[in-house]
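This report concerns only the one structure given below.
Shown here: the complex without one of its protein chains, the others still in place.
Entry: chain A
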């Protein structure tokens, strides 16, 4: 009997609303029934499929992001470590180079010193020898000069028509040379 009155009202309201259709209680069971169906369907779709999926995607994204950040952090640390190692290697190499340069310089200095000393010694030896040779030559020259003077004096005496014995001339030359 309730449905009969509903039916009558339904007919009256089919084309034009009288008052508020919201207050037409005849349509309430229908609306409530379909609402419940709708909400149940949405609930199951959400709780079974949509929400776990979206939650998983968000969690996965969060995980990926934090993983990537951690990886980036680690890579950064490794880069810093590598930089430090590089700096250290560079410093070591620089020190090594410094050492080698110093060593080489010392060696060269030693060689140079030795060579200089040797050259000095040689030069001293050579100059001594040369001096000796010069002294010899000088001595030789002096002797030759004496002889030439003696011969020349003898020839000059002879040419001037004087006769003088060799001994006298020689003694005279000798005395002149000395004088």
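Here is the rule we go by: a contact is a pair of C-beta atoms (placed from the backbone, for glycine too) under 8 Å apart; a residue touches a chain by one contact, two chains touch by 3 or more; residues count from 1.
Definition applied: contacts and distances are computed from a predicted model.
> When you check the chain that is not on display against UniProt, which of "Tol-Pal system protein TolB", "ATP synthase subunit a", "Branched-chain amino acid ABC transporter permease" or "Cell division protein FtsL" does it turn out to be?
Of the names offered in "Tol-Pal system protein TolB", "ATP synthase subunit a", "Branched-chain amino acid ABC transporter permease" or "Cell division protein FtsL", the absent chain's UniProt record gives "ATP synthase subunit a".
> Spell out the interface residues on chain A facing the chain that's missing from view.
These residues of chain A touch the chain that is not shown: 3, 6-7, 10-11, 13-14, 16-24, 26-39, 41-43, 45-47, 49-51, 53-58, 60-61, 64.
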